[in-house]
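Omission of a single protein chain aside, the complex is shown with its protein chains in their original locations.
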Amino acid sequence: MSRALANRFTPYMFMAPAVVIMAMALIYPLGYMIWGSFRAWNPSQSIGEAEFVGLKNYVTLWKDPNFHESLGVTLKFAFFVVSFEMIIGVGLALLLDRNIRGMSVLRTMFILPMMIAPVVVGLMWRYMYHPTVGTFNRLLDDWGLPRIDWLGQHALNSIIIADIWQWTPFIFILSLAALQSLPSSALEAAKIDGATSWQQIIYIKIPLMMPVLIVTCLLRLIDAFKVLEVILVMTQGGPGLSTEILALRISRTATEFRELGVAAAMSNYLLLLLLALTVGMFLFTRLQEVRAARIRAAIDEDL
Amino acid sequence: MHTLLKSTAVGLTAAAVTAGAALAGPYDAHKGTTLVVNFPAHPHYDAVMKILPEFTKETGIEVEVDQLPYLKMRERQTLELAQDEGDYDLIAYVVFSKADYVYADQLENLAKYFMNPKLANPAYDSADLIDGYVYNIGFAGGDRGYLSGATGSLFGMPYGSETSVLGYRKDIFEKHGLEVPQNYDELLALACQIPELEPGMGGLASRAASGHHAAHAFLLHLNPLGGAIFDESWEPVVNNAAGVKAAEALKTIVDCGAEGSVNFGFGEALGSFLNGDTAMFLDTTIVAGQVDNPDKSKVVGNVGWALHPMGTKRASQTGGFGIGIPANAENKDAAFLLMQWLTSKEGDKLVAMAGGNPSRFSTHADADVNAKFPHMATFGEALQYADPDWRPIIPVWGKINADLGTTLSKVLTEDLDIQEALDGVAARARTVMDEAGYYTWNE
Partner (left out) sequence: MAEKYEKQNPAFYVLIAILVFMSIGPVLLMLVNSFKLDVDILSGTSGLLFLPTIQNYETALCDVLWYEPEHLDFCQLKFGGAFVNSLIIALVSTALTLVIGCMAAYALVRFRFMGRDTVSLTTLMVRMVPPAVLLVPVFGLWNNEFCLDKNGLIGGLIRDTLGGRGDVCLAGTHSGIILVYVAMNLPFVIWILQSFIVQVPRSLEEAARVDGAGPFQVFFKIVLPLIKPGLAAAAIFTFRIAWNEYLLASALSDRDTKTVPILIVNNMSEFNVEWGVIMATGMLLAIPPIIFTLFASRQIITGMTAGAVKG
């Protein structure tokens, strides 16, 4: 085979294994699921045997108050988790962006929560939240304060706290990296002009970190919808449905209620939601860029 | 000379073989087989694990066990049973799965095994099996589909079945001069009185976690108080006055219970009692074995047992597990032999001595068993009041159960109005039943 021909095929050869695997194990299943969401499908049937019911699954879900509650919980969870993690993570990065001895050791210790398996994280927090022997309630006892029913009344808050524990380091590390790659010239100029550190932060550091922050926020947002194992181990979606985020509800509908068609329809709703959020964020960023470009153009004109 | 020796040898060998064949035990044909079984992680089956080596010693059949938490076990089973060829030769099924599996034709009808002279043990004594359990757990196709009746037949054997009983702290009761509650009014009064008498202690430990647990706890009170889920023509009546009373009873109990009880699964409720945090415990008899185990319990020697309190009648739980042979199993005959051995008089006594739940009247009355577990006598008495119609074992029960449990959990945690909540459950249950065709003959 001539060299030219080989070269033409090279990119395809490089891409092929990845494309094949993703097609087989990601694209096809997704299509299968969309196809399956229009059927009344039981786990023991193959999809061909399942009865076609049109949009019935979607309509059932639309009217189902449990689905609405689960959706609400998911949105609440994602919103609080991402907001708190961003604020705390960026705040910590700003605070700790100094040259101190042993920073790398500290960073090592900070990434530990992220690396531990979600199942184990769920375990640890379930123990700590235990009503009688858990660490928190025992501390409260020691201090003479009333015990808190962590996994009962405040289940959602408790889960949010656990997630913040696990993922704030992610935001922290990324923000820190962004901070440390900022051009020092801008900061020096500001300092010479007499800007206070607070002003430095608001007007220089954060705007310059914006691109990274947005990407980080988006990544975290997408991942917030994937959280499942931690919640499964800690509360299993209870009490009631107060911590049953959509991913958990989908898995329950599939394995416990054995209604794969409904689970598939719910998955589609979730995907649409994620798509809307991602597109929304992209548009927002694009808008910001356009505005920034316009301002820059205006400044250039004035000069 | 050679020929003579040879023919003698052949003759002797032939005789030996024939003699051997004639004396062949029932297990010889299956020696060396390995059975794969699916059991739940449950105290009764932990006891079973201890006696399985006995079975292997006696029969030469190896047993490999897959133990899973029982709700996960159910999920695993529904998948395996639907395959053309399954992995499991014997499964332990949760009682309410009887409906699903039999309806989908996934369990072997045991008739042909009992008819097979090579397999059926003539000394089995089926009259000794506790009939409430047999009909509730093993029998299908009778009246209303799940009760005893002339039209049904046996698909599994009860094993690890349980009824409900009241455990109480003798020392606390003595200390405050309390009487063991006989009926529900006394029980509820006591449940809320105890936290006042003993600060920090809960009244009655009950399961209440969302889903299956809350529903189970509710059913414990529904039947004695005269309620039911459905009436004769399958119309939901769970929201009638008795149903509301049962839900109120549950709420009272949980409110006066230990810290965090709204989230208690069975394990936590039991743990609360064993740890000494609660004064009473109303749930299955399986816990008896653990109460006197110093590794797990701090209340060893302080627990007394009484019958499930009476409402308008005495109706304690019938539930637990049964064992059956999947239709897609590989070694069905050997599996039947295991099933028969486990539920035989000897097997039942062995498992009772190891801490499990007996399935035979004779085991409850046995002197050795009673010497080791004195509560067996009370349990034997409780069995008389076990209500076989404790819950409807129909294929759609899983969905209704889940809905009931989630709604009740909301009643407990979010203070949902009880009548409204039960009305909702009844309405949704009716839709499910309608779709499943239960009202087809109602015109």
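By written order: A and B. Residues from 1 in each chain.
By our rule, a contact is a pair of C-beta atoms (placed from the backbone, for glycine too) under 8 Å apart; a residue touches a chain by one contact, two chains touch by 3 or more.
Treat the numbers as computed from the prediction; the structure is a model and nothing was measured.
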{"item": "Residue among B:G257, B:G271, B:G320 or B:G398 that touches the chain left out of view", "value": "B:G271"}
{"item": "Options A:P29, A:P183 or A:P207, residue touching the unrepresented chain", "value": "A:P29"}
{"item": "Selected residue (touches chain absent from view) among A:V73, A:V90 or A:M128", "value": "A:M128"}
{"item": "Positions on chain B where the hidden chain makes contact", "value": "36, 41-43, 46, 49-50, 66-72, 79, 83-87, 265-268, 270-271, 275, 286, 295-296, 298, 330"}
{"item": "Residue ranges of chain A at the interface with the undisplayed chain", "value": "3, 6-7, 10-12, 14-15, 17-19, 21-22, 24-30, 32-33, 36, 41, 43, 45-47, 92, 95-96, 98-101, 104, 106-113, 115-121, 123-125, 127-128, 132-133, 135, 138, 165, 169-170, 173-174, 177-178, 181, 212, 215-216, 219, 222, 225-226, 228-229, 232-233, 246-248, 250-251, 254-255, 260, 263-264, 267, 270-271, 274-275, 278"}
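As a convention for this text, only the chains that are shown with their structure count from here on.
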{"item": "Mean-CA-position distance for chain B and chain A (Å)", "value": "42"}
{"item": "Residue ranges of chain A in contact with chain B within the complex", "value": "43-44, 66, 130-132, 137, 147, 149, 151-153, 155, 235-242, 255-258"}
{"item": "Residues on chain B engaged by chain A in the complex (per definition of touch)", "value": "71, 75, 78-79, 81-82, 104, 209-211, 258-260, 262-263, 272, 275, 277, 398-399, 402, 406, 409-410, 412-414"}
